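Removed: one protein chain of the complex. Kept in place: all other protein chains.
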Amino acid sequence: MRGTITIDENRCKGCELCTAVCPKHLIHMSGSFSMRGYHPAVLQDPELACTGCLLCSTICPDSAITVYREGRAK
Amino acid sequence: MRGTITIDENRCKGCELCTAVCPKHLIHMSGSFSMRGYHPAVLQDPELACTGCLLCSTICPDSAITVYREGRAK
Amino acid sequence: MTVELWKGNEAVAEAAVRAGLQAYFGYPITPQTELLEYLAKRMAPLGRVFLQAESELAAINMVYGAACTGARVMTSSSSPGISLMQEGISYIAASGVPCVLVDMMRGGPGLGNIAPSQADYFQLVKGGGHGDYHPIVLAPASVQEAADLTYEAFDIAMKYRSVVVIAADGAIGQMMEPVEMPPMRDIPAQDLGWELTGARGRKRRLVTSIGLEPTELEQINFRVQERQALAQENEVRYTERWTDDADMVVVAFGTAARVAQSAVREAREHGLRVGLFRPISLWPFPTEQLARLSTRVKRFLVVEMNAGQMVEDVRLAVGSGADVSFFGRMGGFVPMPEEILERIEALQPVAAGS
Amino acid sequence: MTVELWKGNEAVAEAAVRAGLQAYFGYPITPQTELLEYLAKRMAPLGRVFLQAESELAAINMVYGAACTGARVMTSSSSPGISLMQEGISYIAASGVPCVLVDMMRGGPGLGNIAPSQADYFQLVKGGGHGDYHPIVLAPASVQEAADLTYEAFDIAMKYRSVVVIAADGAIGQMMEPVEMPPMRDIPAQDLGWELTGARGRKRRLVTSIGLEPTELEQINFRVQERQALAQENEVRYTERWTDDADMVVVAFGTAARVAQSAVREAREHGLRVGLFRPISLWPFPTEQLARLSTRVKRFLVVEMNAGQMVEDVRLAVGSGADVSFFGRMGGFVPMPEEILERIEALQPVAAGS
Amino acid sequence: MHEEIIISGFGGQGVLFAGQLLAYAGVADGLHVTWIPSYGPEMRGGTAHCEVVISSEEIGSPLTAHPTAAIILNSPSMEKYEPLVKAGGLLLLDSSLVPQGTTRHDVREIALPAKEIAAEFGMPQAANMVMVGALAAATGIVRLETLERVLKLKLGERHAGSLEANLRALRCGAVSAKESMPV
Amino acid sequence: MHEEIIISGFGGQGVLFAGQLLAYAGVADGLHVTWIPSYGPEMRGGTAHCEVVISSEEIGSPLTAHPTAAIILNSPSMEKYEPLVKAGGLLLLDSSLVPQGTTRHDVREIALPAKEIAAEFGMPQAANMVMVGALAAATGIVRLETLERVLKLKLGERHAGSLEANLRALRCGAVSAKESMPV
Amino acid sequence: MLTDSMAVVWQRPSSLTPLQTHYCPGCTHGVINRLVAEVIDELGIRENTIGVAAVGCSVFAYNYFDCDFAEAAHGRAPAMATGVKRVYPDRVVFTYQGDGDLASIGTAEIVHAAARGENITVIFVNNAVYGMTGGQMAPTTLPGMITTSSPLGRDTHMTGFPIRMSEMLSTLDGASYIVRRSAHDPGNINKTKKAIKTAFQAQINGLGFSMVEVLAACPVNWNMTPGDALRFVEEKMVPYYPLGDFKVAEAVKNMGL
Partner (left out) sequence: MLTDSMAVVWQRPSSLTPLQTHYCPGCTHGVINRLVAEVIDELGIRENTIGVAAVGCSVFAYNYFDCDFAEAAHGRAPAMATGVKRVYPDRVVFTYQGDGDLASIGTAEIVHAAARGENITVIFVNNAVYGMTGGQMAPTTLPGMITTSSPLGRDTHMTGFPIRMSEMLSTLDGASYIVRRSAHDPGNINKTKKAIKTAFQAQINGLGFSMVEVLAACPVNWNMTPGDALRFVEEKMVPYYPLGDFKVAEAVKNMGL
C-alpha cells in the first residue's frame, strides 16, 4: 500500500519519537529551527516507501502528523 | 476449679453482656439504680459454681469485673 | 400560613428545599448534623440530590462541581469542617459559581467543643482562604430568620455568582422556635450563559480559576471585585432598635444579639438610653449605617461570642471619634443578659431622664 | 562572614537548618518548591527528618505531631496549600505547640497563578481557620531578612508556644540576593514541661485542643490569649524611613515595601516629604507605632499586592483622624515604582521646601 | 410572663418530649418560646436534658444559667440543678426517683411521686406528663387546656393508644401541684 | 548606577547562569543585586529568561517592566522584549540567532554573532558569555575583571575544562561591544 | 465467694487510668481500649509509648490510657503519628481510630502511612457507623443498613459499597501486618488481643506499618441491645468483613509470636 504523511511544522516539537517508530526510517529532523524554537521532523521519502502505517501518527504527542493512503477514503 | 468475681458497681453500665456469656448463668442485673443511673450486674452464686473462667471479664467493656481463683496467685 | 416549631438545623434544610435546592453534599458534624440528616430523608423522594461526602473537603468540591452546572447547591458544616473547605471556597469564589454554605459555629480553636460560638467571623467574613474574595455572609438571630435568609440565599448567590454563607451557631442549629415556613418554589430552568451542560449546539464553556498571566488573573479579580461592589451596594442588612434616642448602642449579631436585646431591654427599663444595632449581613458589613449612627452616638459596646472579631469592623465603621468597647465570651459560652447589662451600666451612667 | 547569593527559598531553608530545624514536612507547590527540594538534600546527611507528605493537609498534621514532641519543626507552602492547612493550624494554635510555617504567597483566589502576591494577609493574620487565634506573622522584604526572620522564628515559636508564619511571596522565594547566613546553632535538649516523649518516670502528658465544657475551653482560650498578649508586647517589628519630617507616609510590607521604597526615594528626590513605614510583624501589628505617627502625619498611602487587606489594620491604627488611601495590584502583579509614585504625587502636593 | 425551665433526667424518661410539649403549648397560647436540648456526645452519659423558655417578650438566650423552674427526674440532675434554680424559683421533683428534698429555703419545692402516680394509670412512662401538668399549674405559664389540646395533636396520630393515660397524667399532675401549693 | 537587565532565550542557552554571573559580579563590585528567573510551568514552552537588577541603591522590585538592558538570544524573545526596553536602553542581540534588528530609534542596539564567536573557541554554548562580556563593556555596570574572577570561582571546581573558552568568550564579547559602540 | 485462698487472675490493666469511660453501655470501644492497655502492660512499654487519639467516640481514649497522648484532627491521626514517630523512632506510637475517621475523611492519611511503611501501629475500630455524631452512614455501613443519613437503608446504587480497608491496604507493599479481628465474643476478643500484641511487637522490631481492624458494635446507634449488637457483628458484619490475616510480612511471621 502506498501512503504518505504531512507534518505540521508549527505543531511539531522535535521530540523525534516518530523517527524511531517509522519502520522505513523515513522521518528525519530538520537542521533549522521552527518559529517555536524546535527542530521539526520532516518526511524524506524519495522512493515513496511510506505505507501510511499510522505508527508515526500514533506515537506523535502533538497530533502533528496527518496520514494519507492511496485510494482509501476515510 | 473454684473461682469468683467482684463487680465494681460504679463502673458497671448494666449492658448485660456478662450475663449472656457466663456458662453457669451466675450474673444477674440488679433491680435498683446505681448512682450513675444504671442497673448494675451482680454475681448470684449461692452454690459457688463460678470457675473463674474469665469469660465475663473478657467481654466486659468497662473492666468492671475482677476475677479470682482458688490457690492460683497471678 | 401555619406556625410550627422547627429545630434550626431542620428549618434551614427545609427552607433550602423550598427555595429549590437541587443538590446537597455534606458531612456529619455536631451541632450541624440534623441538617444533613433531614435532607437525607427529604431530598430523595423529591428526586433531588443528597450525598454524604467522604469529608468536608470532598463536600465543598462536590458543591463546586454541581455549582458549575448552574444548579442550586448547598453544603453545611461547623467550624473545623469550614476550615477544611477554605481552599474550595477560594476556588469557587474565583470561578464565580454560586453556592450556599451553612456554618453552625461551635467552640474553637481546634477540636474545641460543640457549644455555640461566633469565632468563625474572621474566617467567614475576611475570607479564610487564599486570595482576595469575600463571601456574602448572613447571620440570623432566630430560627425564623435562619429559614428566611436561607430561602433568599440561593437567589443572592445566583445574582452575584458568589458563595453565600449562613453564619449561625450551635444554639440556632439546635433550638426549636416557631417558624412560618416560606412556600415551596418552582425553579424554572434558565440559561445563565456560563453553566456547564455539555456543549450542545453552542461553543464550549469553561469554569476555571486560573489566570496564568497576571493580566488574566487581574481580570478574574476585577470581576470578583465588581460583583462584590454590587453586593455592597445592595445587600447590606441590619436591624436597629431603640437607637433613635440612644446615647449608647450595643452592636451584636446572631445569638449574641438576642441576648444583647434582653440586656438592652432591661437597661431601658432601668431608664438607660441604650439602643441595639444588629448587623444581619456580616459581609457586606453595614459600615455606612453604623458610621451614620456614630455621628450621633459616641459610645458603642460590641458583644460577641468570641475574643473580639466583628469589633474591628465596627471600629472601622464608626472611626476613632466614638468609643468602642468590647465584651465577649469564648469557649462556647453564650453570654448572659446580666453580664451584658453590667457592661452597659458600667459604660452608660446617663439615665434617660437626666 | 561571607556574603553569598542565595535564592529566597533556599536561604529560608538553610536558615532554618542553622536555627536547629529538626523535622520538615512539606508538599511541592510553586513558587515554594525549591525550599522543599533544598531540604530534601540537606536534612538527611545531618540525621534530621525530611519527609514529603501526601498533601499539605497531611504535612500540617505531621508538623502538629512532631511539634507535640517539642521538636523544632517547619512546613512550607504557597497560598492554596496554606488554605488546606487551616484546620491544622487552628488545632496547633489551640494546643499551644510551636511550629514555623512558610507561605510563599502566589496569585489567587483559586488556582490563580504562581506570580508573587500578598493576598493571604487576611488568612494568615486574622486566622484563616476557625476559632480565636492569631499566628505570629513575620513578613520579610528581602532574602536576607527572610533568612534572619526564619532563623529567629523557632525561638519565637517556642517562647509563645505559637505558630510563627514567614509570610513572603513568589518574588522573595524565587529571587537571589546577597545573604550573610547566620551561624549553625546547636540546640541543647531541654525539658519544656509539656512535650510528649513517653511518660518515663513522670506523669503522663496530653496534647489536645478539646475542652468539652465551655469552662474548660474558655481556659484554653485564655491561655491562647495570654500568650498572644505577651507577643503583642514583645514582638512588634517594623522599620521607618524618612518619616521624621514626613507629612505623608506610605505603609507597605514585604515585596510591596521594597517597591514602595524606590517610589518614596524618588518622591524625596522630587522634593516631596514622604516617608515609608514597613510593618515586619503583621501580627502583632505595629498599631501603636502607627498611631503615634498619625498624631503628626495625616496622610497615609497603603500599598499592597492585593485588593486591600492590611489597609484595614492601618485604618484601625491611625483612626479616622488621618486620611488613608490604598493602592493595590491583584493577580500576581508586583506594582511598579512609577505607579506608586503617581499615587504619592496625586495625594501629596506639598513640596519639602514649601 | 417569663419562665426559663430546665427538664433533666435519664434518657428514656421523655425529657425532650416534655419540653417540646411545653413549647408547643406556649406557641398555642401566643407566647414566645424556645426549646433547646442537650446535644452531641453529652448524650453519652445516659442523661438527657432540655431547656425551655416561654415568655411574653422576645426571648434572648435559649440557654439559661439560672432557671426559674426545674423539673428534676433523677438524683444526678438534682445535684446539678438544685443550686442553679433562681431564688424564688420552682423545683419540681419526681419523689419516686429523687428521694432527697432541697435544702434551699429560697425556692419553692413541689415533690410528687410522679412515676407512681403515672403507674396508677398503668403507664409509668407518663411520669413526665405528671410533671408537665404540675409545672403548668404551679407557674401558670401555659394553660392546662392548651397542653391537653397540644398533646392530643402530637400524640394523636401515632400514639392514640397512650393518649388517655397521658392526658390523665397531665391533669393529675396539675391537681397534685395545686394541692401541694401553699394557698 | 542602576541597570535592570533581562536575559531571554531558549532553555539550554545558559540564560540563567549568565544572569547569575552578572549578579555575582555586582556583589563583588559592592553593588546591590537581585536575580530572578522565570519559574514554574512557564518553563514548559521551552523558553527561559531571568531578570537581574544591579544598582548602587537598595533595589525595589526585582522585576522590571521596562529593562534598561536586554540580552536577546532568540526571535520570540526579541518580539516580546524589544518593545519593552526603556528609551535610551540597550538591546544586545545574538545576531546568529536573531536575524531581525530593532526598528526602534530610541534604544542602543548591539548585535553580535555571539554563537559564531563562541564557536570559534570550539564552544558555541559560551555565546551567553560573549553577551555578558558585551553587556558589561557597554554599560559599565560591572567590571570585566570582576566577571572573570567570579567566573573562575563559579566554574572553577567542576567545569575547569571549559573555563578558558568561557573567559575568552567574555573578553571577546567585551571587545566586540566596545568596537560596535559609537565612540 | 471471695475467700483468703483465692488470688486475682484478672483485673483492670495498670495502663488504664482509673477514670470511668464515657462510652455507652455495651460499647466495644471499652473492650478494645482495655486490650490495648493489656498489651502495653504485657510488653512493658507504657513509659515508652505515645498514643494518638482520633476524633470519634474514642476521642477521650487519651484520658483512659496512662501514657503520653496527643489528640489528632478528624482523620489525621496517621499523619500526626508520623510526625511523632519520625522525631522519636524508638518510641512506640499508635493511633486508635474509628471507621468514619480512618475509612472516610482520613483515607489519604491511612493509605499513605501504610504505603510509606510508617513504623506505627493502627487500631482500627470498625463499627459500621459514625458513633460520635449520632449514627450516620460510614463508608463501612453494610448495604441496606439503616442509619440516620441512610434512613431507608444504605442504597448501594446511590452510595456505593462498603470499603474493606484491610483488604485495600494490604495491596500496599509498605504494609507489614494487616489483619481483621472481631470483638463479638470472648474467643474473638482474645484473638484480637493477640493480634494487637503482634502489631505492637512488629513495630518494636522496626518492621513497618501494622494495623488491626476490629469489628465492633455501636448498640446505641444501631438501636439494639448490646447483646443483639454483638450478634449483629457476628451474623452480619463478619460475613461482609471476613476475619483473617491480609498481610503478614515474612519478618512478622518470623517474630514467632
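When the chains are written out, they are named A, B, C, D, E, F and G in that same order, and each has its own residue count from 1.
We take it that a residue touches a chain if its C-beta (ideal position, glycine included) is under 8 Å from a C-beta of that chain, and two chains touch if they have at least 3 such contacts.
Since we're looking at a predicted model, the values are computed, not measured.
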*Quick one: say which of C:30, C:113, C:144 or C:209 touches the chain that got left out.*
C:209
*asked:* Among G:116, G:181, G:197 or G:247, which one touches the chain that has been omitted from the display?
replied: G:116
_Among D:54, D:177 or D:266, which one touches the chain that has been omitted from the display?_
D:54
*In the full complex, which residues of chain C touch the absent chain?*
22-23, 25, 49, 51, 53-55, 57-59, 61-69, 71, 73, 87-88, 91, 95, 196-201, 204-210
*Considering the whole complex rather than only what is displayed, give the residues of chain D touching the chain that is not shown.*
27-30, 33, 36-37, 40-41, 44, 51-52, 54-57, 80, 110-111
*Could you please point out the chain G residues that touch the chain left off the display?*
104-108, 111-112, 115-118, 139, 156-157, 159-164, 167-168, 171-174
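Here is the rule we use: only the chains that are shown with their structure count from here on.
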*State which chains count as neighbours of chain E and simultaneously of chain F.*
none
_Components of the interchain contact network lacking chain D_ = A, F | B, C, E, G
*When the C-alpha atoms of chain E and chain G are each averaged to a single point, how far apart are the two points in Å?*
42
*In whole angstrom, what separates the CA-based centres of chain A and chain F?*
37
*How many angstrom lie between the CA centroids of chain C and chain D, rounded to a whole number?*
29
_Multi-partner residues of chain F (each touching 2 or more other chains)_ = 41
*What parts of chain A, by residue number, touch at least two of the other chains?*
none
